[in-house]
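Only one protein chain is missing from this complex, and each of the others stays in its spot.
Every chain is named by a letter (A and B) in the order it is written, and numbering of its residues begins at 1.
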Amino acid sequence: MGIKSKDIISAVDLTREDVEEILSQAEVMLGHLERKKRLNKLQGKILATLFFEPSTRTRLSFESAMTRLGGSVIGFSGTEGTSVQKGETLTDTVKNIEKYCDCIVMRNPYEGSARLVSQAVDVPVINGGDGSNQHPTQALLDLLTIKVEKGLKKLKVALCGDLKYGRTVHSLIYLLPMFGIDVSLVSPKALSMPGWIMEDIEGKYGISPEIYESMDDVISWVDVLYVTRIQKERFPDPNEYERVAGSYSVDNRLLKKAKHDMMILHPLPRVNEIKPEVDDTPYARYFKQSFYGVSLRMALLDLLMGTGGSD
Amino acid sequence: MGIKSKDIISAVDLTREDVEEILSQAEVMLGHLERKKRLNKLQGKILATLFFEPSTRTRLSFESAMTRLGGSVIGFSGTEGTSVQKGETLTDTVKNIEKYCDCIVMRNPYEGSARLVSQAVDVPVINGGDGSNQHPTQALLDLLTIKVEKGLKKLKVALCGDLKYGRTVHSLIYLLPMFGIDVSLVSPKALSMPGWIMEDIEGKYGISPEIYESMDDVISWVDVLYVTRIQKERFPDPNEYERVAGSYSVDNRLLKKAKHDMMILHPLPRVNEIKPEVDDTPYARYFKQSFYGVSLRMALLDLLMGTGGSD
Partner (left out) sequence: MGIKSKDIISAVDLTREDVEEILSQAEVMLGHLERKKRLNKLQGKILATLFFEPSTRTRLSFESAMTRLGGSVIGFSGTEGTSVQKGETLTDTVKNIEKYCDCIVMRNPYEGSARLVSQAVDVPVINGGDGSNQHPTQALLDLLTIKVEKGLKKLKVALCGDLKYGRTVHSLIYLLPMFGIDVSLVSPKALSMPGWIMEDIEGKYGISPEIYESMDDVISWVDVLYVTRIQKERFPDPNEYERVAGSYSVDNRLLKKAKHDMMILHPLPRVNEIKPEVDDTPYARYFKQSFYGVSLRMALLDLLMGTGGSD
């Protein structure tokens, strides 16, 4: 009856029970969305979307979710036009904004900022991405996609691409082992999963994910290929970016070796890491994820602000 | 019972039946607006307003229209803060956003972008202006204004100003002949209506609009003077702009020669092409157009997302 934490800051905080409750509620919401049922569960409630950093997908997905539940949205995108430009601290900003709303979702370039905010305010806070640290709602929607499309069973999932700076995989790696899903890691050495996360996962779940350097090494046996963008903006050296970006690319040639029911996920946006020719194959599930994302976020908003019960 | 196309991309696509249905529904909406009747026809529906290019009027007009119908709006204005900055293709962006909404209205600087988007997504798409190409909802609201103010009868309309880059006139020139309205063109030679549109109009309607270079040539006999802005940003050469901008300007001196019931329309914003002294004359109808615009867009949103029937 209600997830333990009033905030969704990091996948590390979530228990298996939390995650099960969220996914279960998300599947209820998914049913409502598919039947185009009109909901009023959060009528009169206000979500504040504070995006201190560029976002289309996450912001609009939350705004859609809130709207689908009958609620309203206020907020900003980008720091231009905000008090931050006048030298206000983040804490001061949110201590004001909490007076205007019932829940805050924030994206901020600084790691740890979501935690800081959750401690400063009384309303529930959802982390919409804090630098290279965490992006828990994306990881939850990834997990929901796996659950709906394949079921949470003994699957083999490979996380590929930028595992060093990619906040999505930093969240997802904590959720998959909860359900006995086998995780492998595929990245260039310079972009491998941070050592402290590897140690944390080993301490928490007693597992040590296999490490690979090429998608060719895993393509024949994975059930889920989770591809992430090699983000140019995370690289101090543009030459290093150019060197590795081209070598992590999914195309139809690679897919010839894949299991027939393998599926490709991607948090998007993608640039070159999945070729457009792949979009029309049965492997591609990355646009469908966006749809699951709305229901996942509806579930979270409902659990944090509403009754959380059945409609 | 419903316009044929699920999208409003170009005036060229619209049949006379489509246009009649849209205008007729818009007049119903106009009645609701004037009686301040509260509507809930699109309650629970979401319009995504994707403005990749500056707009106040068109964006707010659509947002007002959607809200007046009881619906909700999500979206962005400007590409800062969007995935486009991360190198995402337009098609990828909208394939995600369609999962969040029930209809997309887009403004984009590239000609043909609205068509591209309409082919990539399943939800209805409305073109809110694609470069110098088309702006069909503006042309429809212009036509609605003419219908309400004068009736769609044997009128003489002069399209004046920048006919080369002005997307509004590129749309309007296709709609006027449908109703037997006589079209004349008034522009500096360097800004004349593109030849391919002239040929298209001749092929489609068997007419060849008269061409003039000065508003003085038409002022005495036109029923509608449709003035457009000589847009500085469309000119590669600022000197060329300065040379022609001053010579296309409506003032009270010019209006002395006009028919007593002539009316002036303008898609706005205007800069110097209509002098403020004209605002208080009975000829000015360009601010009233904004009001008609809301009802026109309500009609479109209702036809594309709602039942389209009577309230």
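Descriptive notes on the structure:
Everything that follows uses one rule, which is that a residue touches a chain if its C-beta (ideal position, glycine included) is under 8 Å from a C-beta of that chain, and two chains touch if they have at least 3 such contacts.
Source: prediction; values computed, not measured.
Touching the chain that is not shown, out of B:25, B:61, B:96 or B:187: B:61 (per the contact rule at the top). Of the options B:185, B:255, B:268 or B:301, the residue whose C-beta touches the omitted chain is B:268.
Checked against the full complex, the one of B:38, B:189 or B:256 touching the unshown chain is B:38. The set of chain B residues touching the chain not shown comprises 38-39, 51, 53-57, 60-61, 63-64, 67-68, 70, 73, 77-78, 80, 229, 231-233, 268-271, 287, 290-291, 293-294.
The chain not displayed touches chain A at residues 43-44, 46, 48, 72, 74-76, 80-88, 92-93, 95-97, 99-101.
Criterion: only the chains that are shown with their structure count from here on.
In this assembly, the C-alpha centroid of chain A lies 40 Å from the C-alpha centroid of chain B.
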